[in-house]
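Mind looking over this structure? Questions follow.
Coming up: chain A.
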Amino acid sequence: MTTTYAFLGEFGDALQFIFQGETTREGAEVGGSQFLDLTWEHLKLSGVSMAIACAISIPLGLWLGHIRRGSFLAISLSNVGRAVPSLALIAFFVAYLGTGFANLTLSLVLLAIPPILTNTYVSVTQVERDTVDAARGMGMTGAEIVRKVELPLALPLIFGGIRISAVNVIATATIAPLAGINTLGDPIINVSGYGDTGRLAAAICVAALAIFTELTLGAVQRAVTPAGLKLEPDTASRRMRIRFGREATT
Partner candidate 1 sequence: MLDLIAQVQIQDRSSGDASCVADNGFCPSWIVDNLNRYTDPLLQHVYLTIVSLAIGFAISFGLALIAHRRRWLVAPITQITGVLYTLPSIAVFFLLLPITGRGNTTAIIALVAYSLLIIFRNIIAGLDNVPAETKDAGRGMGLTDRQLLWRVELPLALPEILAGLRIAATTTVGLATLAFFAGAGGLGERIFEDIVFKSNVVTAGALAVLLAAAFDVVILIVQRAVTPWARARAS
Partner candidate 2 sequence: MNRSEPAQEQGPSARPAAATLEFREATKIYPGQDDPAVDALSLTVPAGEICVLVGPSGCGKTTAMRMVNRMIDITSGDILLDGRSVRERRPAELRREIGYAIQQIGLFPHLTVADNIATVPRLLGWPKDRTRARVDQLLELVSLDPADTRDRYPAQLSGGQRQRVGVARALAADPPLMLMDEPFGAIDPINRERLQNEFLRLQKEIRKTVVFVTHDIDEAIKMGDRIAVLQRGGKLAQYAPPAELLMYPNGRFVEDFVGADRALKRLALQRVRDIDLWKAPLVRVGEPVADARRKVQDSDVPYPLLVDADGRPLGWLSERALTGERVTEDLRSKAEPAVELDDVLRDALSDLLANEAQYGPVLDARGAVAGVLSLEIIGHALQEPPEQVRSGADALAADG
């Protein structure tokens, strides 16, 4: 095996596996461009799950937050969500509903909902009552208040929830092959087809994907933060609360 990354030892081999691929003894092409397919599948699964989760939890969270009801639901949901291991959730769906893209997506959606819903809810309830009162006093309707006041002020925290969920979903999509979907987890779970190098290569790709997602959504989050909020006296803990929305759930 000629390798450009020899000095990196096993990690070098893994990088080579990612960029150049290998041919197995049975003559199958693994690594290289095949990893692109796995990555695409990984992103597709995660993206679809996240889109559905957002479509459900953001409106629900906005509505619950706007009417200031259901705090118990919104808060305990995230506690329960944390306590259910992702592997157990997926295994449960496989055992009861069987394998396949739809069932797997459903389980990932369930996994992704709690942080987004809780953060949306909390962020809306944290918008100061005075601000909402002022808006109502200016004659805004309920829907206008949500759209023009509560949503913009809540967006940073909502994106904090989306970041947590997205990273979590990408991590969990790694075990998707258990449900018959070949994501970047394939070389990890189906190690016989790829070997240790392939598995390490997949781990690197998953890690890179998660970091990339985190950074990208972080940039989006900063972009959607209203300029006025950035100017507010900003303690370190408040910054962190926006960055890692989870704290809001405690």
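Definition applied: a residue touches a chain if its C-beta (ideal position, glycine included) is under 8 Å from a C-beta of that chain, and two chains touch if they have at least 3 such contacts; residues count from 1.
These made the cut because all candidates are chains of the complex that A comes from, given by their letters.
Everything numeric in this text was worked out from a predicted model, so none of it was measured.
A.B. asks: Looking at chain A, find the partner in this complex that touches it; the options are 1 or 2.
C.D. replies: The answer is candidate 1.
A.B. asks: In the complex formed with candidate 1, which residues of chain A make contact?
C.D. replies: 9-11, 79, 82-89, 91-92, 94-96, 99, 167, 170-171, 174-175, 177-178, 180, 182, 185-186, 188-190, 196, 199-200, 202-204, 206-207, 210-211, 214, 235-237, 240-241, 243-244, 246-247, 249-250
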